[in-house]
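A single protein chain has been omitted; all remaining protein chains appear in their positions.
Chain IDs A, B, C, D, E, F, G, H and I follow the sequence of writing; residue 1 opens each chain.
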Amino acid sequence: MTKTDVSGLSLLGQKTDLPAGPEEAVLERVPSGHQGTNFVVRFTAPEFTSLCPMTGQPDFAHIVIDYVPDEWLVESKSLKLFLHSFRNHGAFHEDCSIDIAKRLVDLLAPKWLRIGAYWYPRGGIPIDVFWQTGAPPEGVWLPDQGVQPYRGRG
Amino acid sequence: MTKTDVSGLSLLGQKTDLPAGPEEAVLERVPSGHQGTNFVVRFTAPEFTSLCPMTGQPDFAHIVIDYVPDEWLVESKSLKLFLHSFRNHGAFHEDCSIDIAKRLVDLLAPKWLRIGAYWYPRGGIPIDVFWQTGAPPEGVWLPDQGVQPYRGRG
Amino acid sequence: MTKTDVSGLSLLGQKTDLPAGPEEAVLERVPSGHQGTNFVVRFTAPEFTSLCPMTGQPDFAHIVIDYVPDEWLVESKSLKLFLHSFRNHGAFHEDCSIDIAKRLVDLLAPKWLRIGAYWYPRGGIPIDVFWQTGAPPEGVWLPDQGVQPYRGRG
Amino acid sequence: MTKTDVSGLSLLGQKTDLPAGPEEAVLERVPSGHQGTNFVVRFTAPEFTSLCPMTGQPDFAHIVIDYVPDEWLVESKSLKLFLHSFRNHGAFHEDCSIDIAKRLVDLLAPKWLRIGAYWYPRGGIPIDVFWQTGAPPEGVWLPDQGVQPYRGRG
Amino acid sequence: MTKTDVSGLSLLGQKTDLPAGPEEAVLERVPSGHQGTNFVVRFTAPEFTSLCPMTGQPDFAHIVIDYVPDEWLVESKSLKLFLHSFRNHGAFHEDCSIDIAKRLVDLLAPKWLRIGAYWYPRGGIPIDVFWQTGAPPEGVWLPDQGVQPYRGRG
Amino acid sequence: MTKTDVSGLSLLGQKTDLPAGPEEAVLERVPSGHQGTNFVVRFTAPEFTSLCPMTGQPDFAHIVIDYVPDEWLVESKSLKLFLHSFRNHGAFHEDCSIDIAKRLVDLLAPKWLRIGAYWYPRGGIPIDVFWQTGAPPEGVWLPDQGVQPYRGRG
Amino acid sequence: MTKTDVSGLSLLGQKTDLPAGPEEAVLERVPSGHQGTNFVVRFTAPEFTSLCPMTGQPDFAHIVIDYVPDEWLVESKSLKLFLHSFRNHGAFHEDCSIDIAKRLVDLLAPKWLRIGAYWYPRGGIPIDVFWQTGAPPEGVWLPDQGVQPYRGRG
Amino acid sequence: MTKTDVSGLSLLGQKTDLPAGPEEAVLERVPSGHQGTNFVVRFTAPEFTSLCPMTGQPDFAHIVIDYVPDEWLVESKSLKLFLHSFRNHGAFHEDCSIDIAKRLVDLLAPKWLRIGAYWYPRGGIPIDVFWQTGAPPEGVWLPDQGVQPYRGRG
Amino acid sequence: MTKTDVSGLSLLGQKTDLPAGPEEAVLERVPSGHQGTNFVVRFTAPEFTSLCPMTGQPDFAHIVIDYVPDEWLVESKSLKLFLHSFRNHGAFHEDCSIDIAKRLVDLLAPKWLRIGAYWYPRGGIPIDVFWQTGAPPEGVWLPDQGVQPYRGRG
Partner (left out) sequence: MTKTDVSGLSLLGQKTDLPAGPEEAVLERVPSGHQGTNFVVRFTAPEFTSLCPMTGQPDFAHIVIDYVPDEWLVESKSLKLFLHSFRNHGAFHEDCSIDIAKRLVDLLAPKWLRIGAYWYPRGGIPIDVFWQTGAPPEGVWLPDQGVQPYRGRG
């Protein structure tokens, strides 16, 4: 049975403060225990919030991230802190969604990654943003994210 | 088998224009064929729209009306036209919902009536309005309206 | 284990024609095997259709009937034929729904009966009709019918 | 922590044959470990099948049983075998449903019991049967069974 | 048709900053247009967030508020800002939920009010908090909030 | 982190009137902050309404738009106003749906765009319209719109 | 904005009788306003009924039709009347489903068409029929019909 | 309109006994009325039951069969009897599922066939079996079976 | 705004081992910040597991606990550890469910408490256990737990 090498981690297992913003947040990684195997890891973050850069009012989103690791896995506690660090950050929906994904791509150099960002409605019309780094590697199994469409009332 | 007396109707079976506003709309009624029987009639109107009186922007609602007729039934085509007549009318959610119900109460003098108005969200927080004329008559069967709660995304 | 007395039935187990109308349909009954026991029998008929008396166009409904037998049970094949006999009959929604229930009340003299008729939308606004003969007998267990509300699209 | 007295059981933990019919099936009971406490036990049996006494064809039902024990609990393996024993037994829906409940009432003399039997449709119209021994004891908590209504297709 | 008196409002129709905390937030009210009528107003706020007072990490909740107005209605934009003002406030789930409700009770002196706060899971076990000021006024119609239970995965 | 260039916008952050019709509505655009990246933006508009050109009666639709930006993003407030501008415009379902999409194609010259228009039923039979400008660009991730099918009642 | 040419229609906007059978029903068509554009039109007809040719008993189905127009659109009122004309027509499920589709193919000569017919259960086992004229044109977007599978009870 | 040739059938329209086992069951077929047309026929059988060959206890399954006919259609009443004939037959899940499909392949020599067998859980872990005769014919439309995954409780 | 008194807690904010069994687990409590207020606190624990006392095999349950505090609130981390402490404990479903509830009653002396335990199926028939300490206090608002019924497959 596989043992994960956690020797390089600094955040896990200790109390940590909320980072002041995404630039301050430290994303950590561990070596994948199955580097020759093309599997998908999915994170579902229903608790994302940032600020509107025009009005300073809060925005909310449900975010799902899928990736196929190459050498690295993202450590999940540091990912949580990174996502929470947008709490007082102002950003447009499209930019914010793509920026999160690109930060992970920089950290992990994954074989493939995608993000689905499902924003709560403003003005009655929600925005969703979908991005992937390209077609998934051949032979990878990738279920759809299955988030229900917005439907107003009734 | 019961025959409905439709001799007093003017709108049914002919082409009709959209009334200019709720004051102009003509609500019609027919005698109930079962006046001694306490049954409930439910109308579900998922296509309600009015205007915000402050901004002039459209508002939308899913509306459900339940009533126990006494002598009169509302004619359903005139009800549809009455509801559509709010299309260019400005009104607050709470007022608009109660006003619709009271107009029907005036027309029908029903044994009992209630309205559920489920408004689409503005600013992320939808408003629902629920009103009934009092406790339902004894022995009446009244299923709940069962409209799903708003849940944002995810 | 209880044996039902079916000696009075004429329709069961033989080919039968569709009755020409509700007046022609023969509703049959059998003695209840548990006459001292207050149980509920529910029939769900998602296949009801009649004609609009004004336009001759078809109407459709999903109908649910609950009753507490006294001495008699309705025989289910004759009930099916009775319901199908409305196929070429013209009737208003409210009248048709109550008439079905009253016909069963006449046949069975049940301790209690209710009908829920959930009509398909015409003009965007469906009508539901709910009737019961009065409050259910004390100590009877009666689940709600749980039919989902109409919600248009989306 | 409570220990159940299983000294009187004969079926549990050994291989058992399917009983030839409900009369042959042996229902077993154990003393309740909380005899002064009015709690509800619910069994959900989605695998019930019997035969039609007129045609010999199989019938199917989803059955839910709720009871408030007095001195005895029904042993669940014997309950399963009892229910499976209807596999080659011919019975009408209403009779079969009530008979199951009464057999349990005889065995357990519970403070209260109810059965919901949700039969698969024959001729397009399913039958449900609901029975309870009377109003539930005061202060007992009893969620509804929540089985979805039949809805045909679409 | 009813006209709402909005003469006492200061926030509506102008750009407003996010209040620094719940003590700083200004809740506003308007006179009810139907003061003799016992109707229910429901607000659904799926975008609530506060901080854990022990760890400083974000907490999230879906909040539903129902009330029966007496003389006053809460103005919905000020309610939104009040709820958003908890963004950087530390509070326990139980306290935070009850405090929101009590603040509204102080402002509105409603005939009746309740709050349902459905908190996102921490440690795998979510907490819900349900409070009402007492039994609802007689004859008021109050649908349940219908929020789905938490179910983990699968 | 990306900053969106909003210098060319005229509508955002100020009170705006409802345009008299789609020809009068001003759709605005901003440069995409990620022009080399093939991501999808989805707008869900459950509040669409227009008029029937034959009868003048209101029609309603739930509309979902997906596109892959090239140089431009549509500004969402102007999109909302554009959609609301159909409120007093008469159009057939098929024409109206395709026209909305083509207007966006003209404004944005996107790499790809599709529209799903889910119209509320008239005469019992709803119409859906689905169009895309062609096959999506290679390697783009595009979830299906997942709008539930219409199912009448029951 | 596109204007539909309705000059060739005879049924729209006037009262029409129910056709005696599918051979008598008149299907009408209008020129497509977007003949160079490969879009899909979907009709959902939850109100289909015909007769069993062996027993004369009613059958019911939920029917969904998708097509890509070439030069012609089917006029929706005539489609409704055509579907209703099967009301007194005897046909097997497989034949009836394919015949409807082929009649539309003859009228419209569409680029592509498919039909899904979801028949209500008889004998406990519903039949679905799925047919398309071939693979859809390249680059057309075609959501699945998403009709829920039959699941009996429970 | 197509007429099905039923001259070769022996079971339809007469009372039939339950076959003693799958070897005794007679599957019948009729010529397809659309032999040049590649359509799919789906049967959904939520009422399948057999016996465990090791313990003699009942097993249950929900079974869905899709096929593309060549010259023959299976007659649905004989299919129902064939499936019911497993009632007293002992078989492993995998074997039973594939054997049903192969029996139909032998009878019909279809262009293509698949079976999905969704078995009720034993030991907490249900088994599903999925088989098709190969890739479906080109240009055939084949919706997925859409049976919900098992999820235990909660 | 209310401050919770946490001075008596020993587990919160430090690493803790899994208790060896329910007798070893330490349940902690804090004073309620709203002792004069009758609110409900709900815990949902979808991750419960214990052992079968007869076979030593694992059992699983989804558990929901509602209570109305008097002087004390249960501290949620200690509750989680208490529930996890059943991991290697053997107990019957009925006993285990009631024992959990009674342990909380002993700790908290609440005004009222109930437990719903929804056990995963064994032998195809799941058991649910429902208990409350008596009727809830007057004027308390208590939503039902809304856990979906078990339904096997299909």
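What we mean here is this: contacts are C-beta pairs under 8 Å (C-beta built on N, C-alpha and C of every residue); 3 or more make two chains touch, one makes a residue touch a chain.
Everything quoted here is computed from the prediction, not taken from an experiment.
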{"item": "Per the touch definition above, residue among A:79, A:101 or A:129 touching the missing chain", "value": "A:79"}
{"item": "Chain not shown, touching residues in chain I", "value": "15, 17-18, 46-47, 49, 51, 55-58, 60, 84, 87, 120"}
{"item": "Positions on chain H where the hidden chain makes contact", "value": "22-23, 53-55, 89, 91-92, 94-99, 114, 116, 121-132, 134-135, 144-152"}
{"item": "Residues of chain E in contact with the chain not shown", "value": "46, 60-62, 118-122, 124, 126, 147, 150, 152-154"}
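Methods note: only the chains that are shown with their structure count from here on.
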{"item": "Chain pair repeating D-I, as identified from A-B, E-I or H-I when over half of the contact pairs by residue number coincide", "value": "E-I"}
{"item": "Distance between chain centroids, defined by C-alpha means - chain C, chain D (Å)", "value": "27"}
{"item": "Whole-Å separation of chain centres (CA-atom averages), chain A against chain D", "value": "49"}
{"item": "Multi-partner residues of chain A (at least 2 other chains)", "value": "15, 46, 55, 60, 120-122, 124, 126, 147, 149-152, 154"}
